[in-house]
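All protein chains but one are shown in place.
Going by the order they are written in, the chains are A and B; count residues from 1 in each one.
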Amino acid sequence: MSIGKSVKRVDGYEKVTGRARYTDDFFEGKFLIAKVLHSTVANGWVKSIDTSVAEKLPGVVKIATCMDVPDIEFPTAGHPWSTDPNHQDVADRKMLNRRVRLYGDDIAAVIAEDEVIAKRALALIKVEYEEYKPFVTVEEAMSDDATQLHEAFPKNILKHTAYELGNFEEACKEEGLKFFEGKYETQTVQHCHIENPISYAYMEKGRIVVVSSTQIPHICRRVIGQALGLPWGKIRVIKPYIGGGFGNKQEVLYEPLNAYLTTLVGGRCVKLELSREETFVSTRVRHAMTFYLKTAVRADGRLVARKIEGYSNQGGYASHGHALIANSTNGFRHLYQEEKALKSDVYTVFTNISSGGAMRAYGIPQMIFACESHMEDIANGLKIDPIELRKKNMMKLGYIDPLSGIECHSNGLAECIEKGKVAFAWDEKRAAFVNQTGPIRKGIGMAIFSYKTGVYPVSLETAACRIVLNQDGSVQLQLGATEIGQGADTVFTQMAAEIIGLQVEDVHIISTQDTDITPFDTGAYASRQSYVSGMALRKTAEEFKGKILAYAHEMYKHPIYMMDIVAGNIVKKETGKIIATVGNVAEEAFYSLTHSVHITAEATNQCKSNAFSFGACFAEVEVDIPVGKVKVLRIMNIHDSGIILNPQLAEAQVHGGMSMALGFGLSEQLLFDSKTGKPLNDNFLDYKIPTMLDTPELEAGFVETFEVTGPFGNKSLGEPPTIPAAPALRNAIFNATGIAINKSPIMPEQLVSKFKENGLI
Amino acid sequence: MTKQIKCTVNGNLVEVFVDVRESLADMLRNKLYLTSIKKGCEVGECGACTVLIDGTSFDSCIFLAIWAEGKEIRTVEGLLGPNGELSTVQQAFIDEAAIQCGFCTPGIIMSATEIIESGTKPTRNELRRLLSGHLCRCTGYQNIINAVEKSL
Partner (left out) sequence: MYDIKEIYEAMSVAQAVELLSAHPEAKIIAGGSDVLIKIREGKMAGCELVSIFGINELKGIKIEADGTIVIGPVTSFSSITKDSIIQKFIPVLGAAVDQVGGPQIRNIGTIGGNISNGVTSADSASTLFALNAKLEITGPSGTRKLPIQDYYQGPGKVDLKTGELLTAIRIEQSNYEGFGGHYIKYAMRNAMDIATLACVATVKLNASKNAIEEMHLALGVAGPIPMRCPITEEAVKGKKIDAALFDLVGKTVLTEVNPRTSWRASKEFRLQLVEELSKRALKQAIIFAGGALHD
């Protein structure tokens, strides 16, 4: 049995020896270098573009501009395609664009013999712009004097959705209610995977091959086809090992442009690698969101009615668009159930900053920062223990979401909270930290969350798997689901071994996805793969096992239903006695002179379920008031992600999410000049992701429940760890200083200014 | 503008013609096919291209190839034993689940190798400081520090 064991990573050896091949490691032969020319205005129009001088530079092979790319607008989001036009992603950009919507928009591309020539050529291209006043905030974008960025979207509103459950106004009329209101803001952050987006494109037999660092090879193929106006089968996408993605590579970024560029040079191989600066600005970011929350609550802490109004800063292009804040407001509805009414109003608004896309936990960290800060404010106002307030109102087992129909089949949230409470000696510390004075003060805080698993029923959930028998009884395992660092390959290997009855070493997973060969899957996002693709694997493995046993029955005549496969052996169920090895069966199946058959299995899983996972974060901090420094003394995430498939890798996932959340909470923000829209800190020196010295010891805990809809009792884990830490830290700082900060990141300058305002300095 | 460079790479004397504009990272990747050297920022901020030069860690992206003349350079490829045996710290990275996407891994292993070979016994906090020139976005560093600490 391998599920639930800390099996070591199947790609570990390759990765510690430098032998794991990433996109940049594929080509040793001659290739051309492409570089993109980015706009130096944030809002405007390319009036003219003069490439004549650049073209004469020796070593320049070709220059493409926004004046001559195919006139096709295409969507870039890594969503499953929808055959319903009303549910398709917004197609609002060409490969290169004349209408400039952000500082760093793509307006031309140079193909050259080497990178120095390519960069020199970029500098020689002359661009004339018609400039409009840029706007970087949602307020400016919705005002009357903002120019409209996209023809189809008046007032720059990409989408506005609203719902009301019960009657909010009526519910607020109940006597004796207390009301709490707050404005909560989150900032723009970036994924910061260490490998920048990179692709190679070349042509083979009249088709375009793109090798790319992507989370979503099959979607990438479709979007390249759409962008170039080519049948999708003319495109082949290969995904090798990738150096992190976190949602940024759940977007088709520059692959279509590179596919187009290779067609301009007779199919010669073209490499298009982004710099770190380009990655920060011209790929995708996490949406900055602002929420206005209003809550009516009884004195005993029971929530009666809630209202959420939210604004999401989309940046220049629609990308994943309104799906993000829609997810935020759905998540707001899920975590707590008020007694009478919930009202929601959310907007996604175009601005002239970097485009918001998918990023780990898809709109939930922003909402949870608002929601959990707000809950803390309510607890503080009512003088109720924040944990008790949460427990009184949070989602319980059996909950059915009235809008999506998703049912809560497993719920370990209360146990998660309890675990944290005990580990942190919550009651003792809360008591000890009352009435502190002096420049250094300590505090403790917590926050909780719920999260879905996959995208059903909003979008299609489909996945396929293939298992192929080798002559020695080992198998190849192939999925369209992708390894992006999270450990998918290892967990899939465990699943196949578990179901078929093989040793882990006898399952050979093919890590590379190649759309010509690999079964279809939409890819790594929404914490879906171990749940959705895992079920496809389970179905395939069961079918495969049946075929092995059927052949074993032909050979050994023992009834099929009385045989099993255990650790690579065919055994009699009644005694456990070994009849043969799977290798014996395989050899006969391949080479039998009477019945030769090559045993394979392939199955599709269309998933029509979803599952809520849960968790809590506890944090203890020390605040140095005169200089506004926060030191995290202790931090712990506790998760209910159902059955844990590989405890060691699961814990590692939690660490990584917590680290990203520390940055979101305390130090990271991508800034844009308010007058020009120019990015201010598009590099690792000025954009502050935590270093080792900024990261405390990270503690992870699990509460295992059994999720009946998951293939192994499991539910989402990849994204959830990045959700709760920011508000837990905010609440700990509140506990330490009495100052409630409603804007992330909580950096020293903001703290010092608030401390001064409130007389602490 | 090429220049012939003589240096030792992973124990072998090599003579390479380099473009004087090349970084050591370019030379190691493109001329010697040592693909463990990863480029994450090209300005010495991420540490993914770290190699040891005469036993000391450097970001090879901001080290000119011509400066490698006469130096002894080591990369992760040089840590393996003759039969592909992993070094202690490489094995520890696997055992402690210190790897996720793996892109920062070779660079961190080289800094760790420098620390381990120094024969000192840094505390966990000192380790954090000694490894602070590496960014990792997957692991929160927790298991990396565990792996290096275990290898001391």
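Assume a residue touches a chain if its C-beta (ideal position, glycine included) is under 8 Å from a C-beta of that chain, and two chains touch if they have at least 3 such contacts.
On a predicted model such as this, the values are computed, not experimentally measured, just so you know.
Touching the missing chain, out of A:67, A:400, A:560 or A:693, is residue A:693.
Residue-wise, the contact with the chain that is not shown comes from B:130, picked out of B:7, B:76 or B:130. If you put the hidden chain back, the residue from A:103, A:684, A:702 or A:734 that touches it is A:684. Across the entire complex, the residue among B:12, B:56, B:83 or B:123 in touch with the chain not shown is B:56.
Note on the undisplayed chain: of the listed residues B:87, B:111 or B:143, the one touching it is B:111. Mapped onto chain B, the footprint of the missing chain covers residues 1, 19-23, 26, 42-45, 47, 50, 56-59, 62-64, 66-67, 111, 129-135.
Residues touching the missing chain, restricted to chain A, are 114-116, 119-120, 123, 626-628, 667, 671, 673, 680-681, 684-686, 688, 690-694, 747-749, 752-753, 756, 761 (touch as defined at the top).
Keep in mind that, in the parts below, only the chains that are shown with their structure count from here on.
Separation between the centroids of chain A and chain B, computed from CA atoms only, is 29 Å. Put simply, chain A touches chain B in their complex at residues 6, 8-9, 11-22, 24-25, 28, 116, 191-196, 241-244, 246, 275-276, 484-487, 648-649, 651-652, 655-660, 662, 683-685, 689, 691-693, 695, 697-698. The touching residues of chain B, counted against chain A in their complex, run 21, 29, 33-43, 45-46, 48, 75-77, 79-80, 86, 90-91, 93-95, 97-106, 109, 127-129, 131-132, 134-145.
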